[in-house]
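The structure follows.
Here the complex is missing a single protein chain, while all its other protein chains stay put.
Showing subunit A:
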Amino acid sequence: MPVSDSIHEKLTKGLAPQRLEVIDESHLHAGHASAPEGGESHFRLLIVSAAFEGLSRVARQRLVNGLLSEELSGPVHALAMKTLTPDEAAAA
């Protein structure tokens, strides 16, 4: 399964997000010092989920990182993310 699909699947299962975008930005980093070959290494996430309510920024990212620990210890080299609650997303 492509890495972006497994990210999508795990976050959908773990966070029941209202909105989820998984953007592969690997092409922007091709050839840089520590980027693995073949892409699927740099991702940007936008996640809107009620699961983030009451959590600090660090706690939100830890939650996401925990769900994706397998990807992060394997192919995924960089993971940028925006984590919003439904209320925060509505206000943005």
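Basically, a residue touches a chain if its C-beta (ideal position, glycine included) is under 8 Å from a C-beta of that chain, and two chains touch if they have at least 3 such contacts; residues count from 1.
The rule is simple: contacts and distances are computed from a predicted model.
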item: Candidate names "NADH-quinone oxidoreductase subunit N", "PASTA domain-containing protein", "Phosphoribosylformylglycinamidine synthase subunit PurL" or "Glutaredoxin"; UniProt protein name, chain not shown; value: "Glutaredoxin"
item: Option from A:13, A:27 or A:57 whose C-beta touches the chain left out; value: A:57
item: Positions on subunit A contacted by the hidden chain, ascending; value: 32-34, 57-58, 61-62, 65, 69, 72-73, 78-82
